[in-house]
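Have a look at this one before I ask anything.
The complex appears here without one of its protein chains, the remainder shown in place.
This part shows chain A:
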Amino acid sequence: MTSVFEDFEQGQRIGSGPRLAAALTPVAPAEYPERLQSFYRSSNAARLSPDLRYSLFQANGLKLPKQEQNAWIDIFSLYWTAIGEITRFSDAPSSASWVKVFNAWKDLVNMIIRGYTNFGLQAWTLPCLYVVGKYLRIFAMKADTELASQDSGFGDSFQDDITSEFEKSAKLEEAARIINRMFTLCLSDRAPIEESRKWGVYNTTNLLFKTYFKLNSVGLSKNLLRALNASSADLPDLEAFPKSDIVTFKYYIGVIHFLDENYAEAEQHLAYAWNMCHRNARKNRELILTYLIPCHLVTTHTLPSKTLLAPFPRLEHLYRPLSNCIMKGDLNGFDNAMSAGEEEFVKRRIYLPLERGRDIALRNLFRKVFIAGGFDEPKDGQPPVRRTRVPIAEFAAALRIGTHADDRSRVDIDEVECLLSNLIYKGLMKGYIARERGMVVLSKNNTAFPGTGV
């Protein structure tokens, strides 16, 4: 049960960023629910500055350079104002407003940024920046929700078109711009690396990614990546950064590639995140797997095992029906499973890669045709060879079964050929179509369906 001032003092004395940042958290810890109120009531607007000077420094004999000391007093003044707005929610709900909280908190964030640029705050205090940034984003979203309930939808009248799309998250966009400045603040620090704010680069990047994803403007993330790449020479190795930052960063990079349908690259980054993710971070592991599984399906045509998904019932539920159908070559079941899960798939942005699983299901179905075709007559004591010339009509028949076609629906031979030609083109089948003879000629020597043993 520590007060704001104790956290501040301890943080400064032992040089612990996280401890210091605890002083700037706008949420009271469970064991001390009155902490914010008690801090807010410890002063009033008229006496704020001297009060803070006393509590932060004079009472405990903490010594900092004058400039830095004043910066902290300014920071805590703004923190005090913001806390005043926050505590209204419990003390005077009728006058409480998230927009006001956001605006007050924004002032605080700006002051902290200025603290680093102008008043010599040191790099080890960066967790303060992280904490205020994190809540800036949260308060912005709450403020937007609050505004949405009062909004007319028309912005300023200088636009040619209606702008409700953007107005909807005006505060979050504002937050994104400020967080972007936090990112630049870290990236552009030229101090020697030991005491550089560069160590905050990935943390702020992640926060910005999160915000851009929420704003549905993933495209902006690419500008960040460009900036990071441009100064990659000055940055320490990725491994040197805190693991939690790296795992999150890799996860987002993976998802960004994933959304661009660069599944091979996405897989690399996601696998990195997966391997480095803390084993008890179940939620994060589940998130990574959500995207890693479809990647794997597209790049290596493999399905998740039961053991892999055992700890994640949600993923098991999401992926198992599809996986079973793919394995069996059950096209009809696959289509049904896709439309049954469509809403969830689309929401998670995994519909498009999963859809490609149909190719694998189709491959498995056609593979059965090949196996059912049996062996050609063995010639003079040679080991038997599978029949490699398969009439297209047989694949068409398989397709009728696979799609549960009834008597009336016809399977179009041209379409069967098209499906075959696609499988061959994608390397899932080896061989060629001899159109004039209505035959598929498959490779011999167990290479007709690469990677499946036949």
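The criterion applied here is as follows: a residue touches a chain if its C-beta (ideal position, glycine included) is under 8 Å from a C-beta of that chain, and two chains touch if they have at least 3 such contacts; residues count from 1.
One rule holds in what follows: contacts and distances are computed from a predicted model.
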Chain not displayed: protein name in its UniProt record ("ER membrane protein complex subunit 2", "SAC3/GANP/Nin1/mts3/eIF-3 p25 family-domain-containing protein", "Trafficking protein particle complex subunit BET3" or "Cytochrome b-c1 complex subunit Rieske, mitochondrial"): "SAC3/GANP/Nin1/mts3/eIF-3 p25 family-domain-containing protein"
Candidate in contact with the missing chain, chosen from A:E174, A:E265, A:E316 or A:E394: A:E174
Identified contact with the non-displayed chain, of A:R190, A:K306 or A:K347: A:K347
Options A:L259, A:L308 or A:I401, residue touching the unrepresented chain: A:L259
Interface with the unshown chain - residue positions in chain A: 106, 110, 113-114, 117-118, 152-154, 156-162, 164-165, 170, 174, 177-178, 216, 218-219, 259-261, 346-347, 349, 351-352, 355-356, 358-359, 412, 414-415, 417-422, 424-426, 432-435, 441
